[in-house]
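One protein chain is absent from this view; the other protein chains keep their places.
As written, the chains take the letters A, B and C, and residue 1 is the first residue of each chain.
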Amino acid sequence: MFEKVLVANRGEIAVRIIRTCREMGIRTVAVYSEADRTALHVRLADEAYSIGPPPAADSYLRLDAIIDVARRCNAAAIHPGYGFLSENPEFAEACRGAGIVFVGPSPEAMRRLGDKLQGKRTVASRGVPLVPGTTEPIADEAQLRRQAREIGYPLLIKASAGGGGRGIHAVHEDAELLPALRLAQGEAQTAFGDDRVFLERYLERPRHVEVQVLADERGHCIHLGERECSVQRRHQKLIEESPSPAVGPELRQRLGAAAVAAAQAAGYTNAGTVEFLLDQRGDFYFLEVNTRLQVEHPVTEWVTGLDLVREQLRIAAGEPLSVRQDQVAARGAAIECRITAEDPEQQFLPFTGTVQRFVPPGGPGVRFDHMLFPGLEVTRYYDSLLGKLVVWHQDRARAVQRMERALEELTIDGLSTTIPFHRWAMAHPAFQAGELHTGFVDQWWPEHRPWGGEVELAAIAAIALAQRQASRPVVAMPVDTYDGGGSRWRRAGRGGLARG
Amino acid sequence: MFEKVLVANRGEIAVRIIRTCREMGIRTVAVYSEADRTALHVRLADEAYSIGPPPAADSYLRLDAIIDVARRCNAAAIHPGYGFLSENPEFAEACRGAGIVFVGPSPEAMRRLGDKLQGKRTVASRGVPLVPGTTEPIADEAQLRRQAREIGYPLLIKASAGGGGRGIHAVHEDAELLPALRLAQGEAQTAFGDDRVFLERYLERPRHVEVQVLADERGHCIHLGERECSVQRRHQKLIEESPSPAVGPELRQRLGAAAVAAAQAAGYTNAGTVEFLLDQRGDFYFLEVNTRLQVEHPVTEWVTGLDLVREQLRIAAGEPLSVRQDQVAARGAAIECRITAEDPEQQFLPFTGTVQRFVPPGGPGVRFDHMLFPGLEVTRYYDSLLGKLVVWHQDRARAVQRMERALEELTIDGLSTTIPFHRWAMAHPAFQAGELHTGFVDQWWPEHRPWGGEVELAAIAAIALAQRQASRPVVAMPVDTYDGGGSRWRRAGRGGLARG
Amino acid sequence: MATINGEAIPVDWEGAPGGQRAWATVAGRRYTLDVLATAPGQLSLLVDGRSCEAGLDGEQLHLNGRVYRAAVERDTGLVANRASAAAHGPAQLKPPISGLIVSIHVALGDAVQQGQTVIVLEAMKMQMELKAPRSGHVLSLQVEPRQEVGPTQILLTIGD
Partner (left out) sequence: MATINGEAIPVDWEGAPGGQRAWATVAGRRYTLDVLATAPGQLSLLVDGRSCEAGLDGEQLHLNGRVYRAAVERDTGLVANRASAAAHGPAQLKPPISGLIVSIHVALGDAVQQGQTVIVLEAMKMQMELKAPRSGHVLSLQVEPRQEVGPTQILLTIGD
């Protein structure tokens, strides 16, 4: 196994990777931009080095600087996490050229699958069904309009490169076509340095169901069951779970076989995710392959008991998979809520600011992978993900109850976050019934009654705070005692200032 | 199910119980002494009421005050946690008299088992083997000396009442007999209001192995496998795990059957733990029954997937067990380290103080049930348990590695804690080999090399802090950048200021 | 009297200001309070037995994980915070978040329709279209492409 691994990422995923490395006795090297000098991944790593100014293009996307750090501190491998350079074949090639192991697939397999257009052509050869759409990039406006007419509205304009829901825009009529093209191309160019886009039919209320695969370099390839990630905004996932409430053993077996076939068609190795759309009739269509660790990998970890980062490192070191397909057994249900710095009441607009009080949730069946600490400044330079709240229980209904409880405990003062959205979602009858589709948020969220607040309680708190402002010392010991009398009890109990 | 439950406890276990109540939609009532006004259990409960001054005898042991609160706020049940009133049959009776459900066994079953002497007589009737010793309390000094001679040294003087390792003292020779008697009686009187003690042979290097049982009020009784809790100091557990490295399927089945027989002999209901000593030959002897939730219940929760507090509440509400014996399946290995405010370098002497910085560990397979927050004052009034760090992995070896990693992450500035002890234990070859016995700490800990510290690093930090003391404003943004030059790299890497 | 999110709320307070035990009557209901400072600007309250964590960050009141705009009248130290009445006439466009101007789709003097995309802004890896807040003409244009802008900065003004 590697003696030292460089983690070419930031935020919660860098912390996540460092944790498994430590458990395996692997020393870790963090890299950081100037904005991240005090970040958790810097604190947890054995060594940390600055690689440039805050913009990602000047730091986390600088493959030369990162490989230079790896060489100088003798890192044997680089784990790219997700985003940034994780799906960049040039980076994987540069690592190979520098004699450093890239923890992920080969650049060749990445090219065959990571690019969405190329991926479609690769997996179609194995008979995996595709979503109807174009298989070549849009060349000009005339072609765009002609192909849009052929596919019909609504349709999606999608960046061929990258992932994470970036560079995807829905188009409902002719007039939206050109502006959407420009936005998608602009985002794709910025995020991936590649502005190729293509068109795809916008299926009616499909579920997003994806399959986790693992393939070692000795020819073994297995799947770890599915995740459902239908609750999305801006084509980015908000809630993920495993198993999917729509997938039974027979469908799981077919999905898994299709995913393994897709991976094998490309000669894929390491961890990857094959994404499908599942329609109302139970038919599924290949969407794309994410050639990296997914944000939502913890739900699979919890139901299968496997550590996916450990598997990735084993595979990258040339070791065989630690389990056979027939040893993979799922237990219970896991749900993940993405906690992002966004205002759900303002179309999930990103929110920058400084974290004040932070209280993580705890207790049985709760995992919170995050980058938070009091004083953290959330800047505009990186994406808005703060952490992933994951729960497990014996069945989905109880997991939903546990998530509600954990969301109540989680406190992040100083930022607008998606916590209120997730509390709403967990309490929503359609979510509880597992009636999910990729338009779930668009269908239901506009109807929600914005939380009016507990204004009486806020008024009392404001006055109590004002009385103490800048005058009294802090008192930490109480002087009150229990009195047997009845007067203070009469108003206790339900009603009034009910918990929000 | 109950609409509202009062939690008659404090600290991490009160928080633990409140969490499950919330998941079940049960409203919660906390009670607190004046020392606990800002405690986590007060913050998390739906309602919280003061029950008196800091000493437990004036607050958490005041059954009248607690039942009074429960009545006034219409709590349908009281969960006693562990310690305090949890094994007090008078309290269970008083609840019954007030029309409030006590979440635990009946006072009759508690009397038949909770008292150690009575418990031995009860289970002996079912053929469960006992540790050799006396079965009546010590009446006078002459009897004490005579019985001690019969049993032989080393022996244990044990309080018949209560649990949690209190009122237990080892005696190695005649001269120690009387002082040990006085200490044991004194502690037992203070902790349980009952100074009866008895003698038991001190077995040579036994393992402490206990079995979790669940019994409903419809006559079903099952066991959830064993926990090994051999790593102890002062007869109090420090490290617990499930499964035991010394127990295979056949022994597990026999231990489980003995535990169920013991519970059934007493007409026991709710959650309970049957403790055994397991000798080097694999023979086991009944020790006592803890008629309550154990501190170490999370390791069983993690391997079985069950929520023991949920099971307790279901049973107390008259519902059947949620699983049959043949549905109980264990997966992987769980380990718990008790994080207490004690100085392991000073014979685990309790330590009082105020928590400064607190950073909980996280990531996959880690659960930390605790009472900590920055500013918490740890006083002399209650026991020293701050929290329980629990990890799970697919097998014991990897669980040990995960625990080492989690212990490295956990930071509690301001107190001496058992964290350094646990780091030592996880790295100890005998612990890693599972070669455990109740004298593990006495055998190995005295040999440990006290950690010398990283004095060079401390000197650098002290100077850097002194330069900034009370003069410069806080700077939160870095100004450093990566430089391609080689000079700062030459000294990077291993050696020198190695992580302690 | 406290003002919460712009709404004036009369509170009748009994007990010594700054004391631990107090009673407050709001909207006809009397609450028993236990008030304890846990850190500067941070309180633990028990309101009829229910625990609340309250903190003040400027005019933002953090309470049980939610944020309120709060102001208290009289000599209590907090400044009243009344939103100024929305002005009629020219409308200013400000970015909803700090970011980078990607492109500008209007020029000084152009006629624009309300809702028309005038500027594209990039922040947190996402590009967003900023729309004209009203119909009219571009009276001033204060930014250019690739410029970094903050949330209080005026990007352009639209008037008659």
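Note that contacts are C-beta pairs under 8 Å (C-beta built on N, C-alpha and C of every residue); 3 or more make two chains touch, one makes a residue touch a chain.
Keep in mind it's a predicted model, so treat the numbers as computed, not measured.
J.: Which of the chains on display does the removed chain touch in the whole complex?
T.: Every shown chain touched by the left-out chain: A, B.
J.: Among A:D46, A:E87 or A:D383, choose the residue that contacts the chain missing from this document, as touch is defined above.
T.: Result: among the candidates, A:D46 touches the missing chain.
J.: Looking at the full complex, which residue from B:G25, B:G99, B:P179 or B:G318 touches the chain that isn't shown here?
T.: From the options B:G25, B:G99, B:P179 or B:G318, the contact with the absent chain belongs to B:P179.
J.: In the complete assembly, which of B:T190, B:Q253, B:Q280 or B:Q327 touches the absent chain?
T.: From the options B:T190, B:Q253, B:Q280 or B:Q327, the contact with the absent chain belongs to B:T190.
J.: Touching the left-out chain: which of B:D279, B:D383 or B:E435?
T.: Checking each option in B:D279, B:D383 or B:E435, the one touching the absent chain turns out to be B:D383.
J.: Could you pull out which residues of chain A are in touch with the chain that's been left out?
T.: 29, 37-38, 42-49, 73, 375
J.: List every residue of chain B that touches the chain not included in the displayed model.
T.: 166, 179, 183, 186-187, 190-191, 234, 341, 346, 349-352, 356-357, 379-384, 410-414, 416, 419-420, 451, 453-472, 474-476, 478-480, 488, 491-493, 496-497, 499-500
Here, only the chains that are shown with their structure count from here on.
J.: Need the most distant chain from chain A, centre defined as the mean of C-alpha atoms.
T.: B
J.: Indicate the whole-number Å distance between the mean C-alpha point of chain B and the mean C-alpha point of chain C.
T.: Comparing mean C-alpha positions, chain C is 47 Å from chain B.
J.: For chain A versus chain B, what separation do you get between their C-alpha means, in angstrom?
T.: Taking the mean C-alpha position of each chain, the two centres sit 36 Å apart.
J.: Quick check on chain C: which residues sit in contact with 2+ other chains?
T.: 34, 36, 38-39, 48-50, 53
J.: At least two partner chains per residue is the criterion; list those residues in chain A.
T.: Answer for chain A, listing residues that touch two or more other chains: 476, 478-480, 492-493, 499.
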